[in-house]
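Some notes on the structure that comes next.
For this view, one protein chain was removed and the others were kept in their places.
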Amino acid sequence: MLLPKEDKFFDLFDRQAENLVHASEFYRKCISESTITPENVREMHEFEHYGDELTHTIINTLNETFITPFDREDILSLANRMDDIVDNLYLLMNRFHLYSISKPTEYSKKLADTIDHSTRALQKTVATLRSNKHMKDTYRHCVEINRLENEGDVLRDEAISNLFANEKDPIVVIKQKELYEIAESTTDFCEHVANLVESILVKNN
Amino acid sequence: MLLPKEDKFFDLFDRQAENLVHASEFYRKCISESTITPENVREMHEFEHYGDELTHTIINTLNETFITPFDREDILSLANRMDDIVDNLYLLMNRFHLYSISKPTEYSKKLADTIDHSTRALQKTVATLRSNKHMKDTYRHCVEINRLENEGDVLRDEAISNLFANEKDPIVVIKQKELYEIAESTTDFCEHVANLVESILVKNN
Partner (left out) sequence: MLLPKEDKFFDLFDRQAENLVHASEFYRKCISESTITPENVREMHEFEHYGDELTHTIINTLNETFITPFDREDILSLANRMDDIVDNLYLLMNRFHLYSISKPTEYSKKLADTIDHSTRALQKTVATLRSNKHMKDTYRHCVEINRLENEGDVLRDEAISNLFANEKDPIVVIKQKELYEIAESTTDFCEHVANLVESILVKNN
């Protein structure tokens, strides 16, 4: 055992954050290139599955570790809340597939960009957990994630407004509206994790 | 006062869990026998009401108890989160009634089975709260509840996919889609409680 115990958790959270960034990059690519194929849905499922593995590793590590860098229940919450994000990306990708939407709209592309920016800002936020000496950086990244969540809200509202104005088929309205809402909720989940990181650092300040 | 104070809370949580199991058994029966009658909706309301009473008893007991088996706010959260599950079962049953759906689909029946399995696994999880010496059992039940939540997701996705493929009336699509989603969310609520039990035991380990 060369690494101090604390580093194990930070490494695992960083890997969760990295998996998130990879998943959102992949999602953005599939949306922008209109390649929501069964193979790509399966590939997104791999990101979701790897997220589950990391979460279980964090729980097992917690059960074997006597001294933790911050409260045990916060470690558990952070692992579960980060896992929610990749779960939601898989749900979203799968929903495109189940709804047979092969050509995502411009709004879906813009939302995919916002999601991608949000997971990247989240990765930076999670990286600040290793020390409470960079609270200003944490706070700055959290403000950015909050801004992206607002951007997601505005995009979703514009998209839904446009949908009701131009689409007359109620079945298509139901499908597209839900895809916009699930996409936007990914930025909400990123904000929840950012708030949690902020809360952990505030508590341990 | 014969019982040690701690036992009061465990007994109350066990009663909440038992009420949940009874409510989900009753729901499953009404769905499988297509008997979503006003009388049965009222009977489900009784389960919901009894759940509220147990929650209030827990809060009152908390206010009269000086030493608690684990953190006061966790006792409050656990009581409220368990109550969410029976509230959701009543919401679901009532929604079937409001939507005049008298013959539940095969997917609704399968989801009722998954919900029933999940509340039973939850009852076992809650029973492990009395001691942190059975963490492996807790963890095993939590893994099962997580598996059932995934099963619920897959069932809901299949059901909705099938609905869009075969149902042309958008009003029926709106109703059935929501019934599948509320049903599935019951397994999410069970997972939240399981995570909370795990978190309480991790904290007190």
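Going in written order, the chains are labelled A and B, and every chain counts its residues from 1.
Quick note on the criterion: a residue touches a chain if its C-beta (ideal position, glycine included) is under 8 Å from a C-beta of that chain, and two chains touch if they have at least 3 such contacts.
Everything quoted here is computed from the prediction, not taken from an experiment.
Enquirer: Can you tell me which of A:Asp11, A:Glu33, A:Glu53 or A:Asp157 touches the chain that was removed from the display?
Expert: The missing chain is touched by A:Asp157.
Enquirer: Going by the contact rule already stated, which one of A:Val41, A:Ile59, A:Leu98 or A:Met135 would touch the omitted chain in the full complex?
Expert: A:Met135
Enquirer: Any idea which of B:Ser34, B:Asn80, B:Asn132 or B:Asn204 touches the chain not displayed?
Expert: Considering the complete complex, B:Asn80 is the one touching the chain left out.
Enquirer: What residue numbers in chain B mark contact with the hidden partner chain?
Expert: Touching the chain left out of view, chain B contributes residues 59, 62-63, 71-73, 76-77, 80, 91, 94-95, 98-99, 170-171, 174-175.
Enquirer: Residues on chain A that touch the omitted chain in the whole complex?
Expert: 135, 139, 153, 157, 160-161, 164, 168, 170, 173-174, 177, 195, 198-200, 202-203, 205
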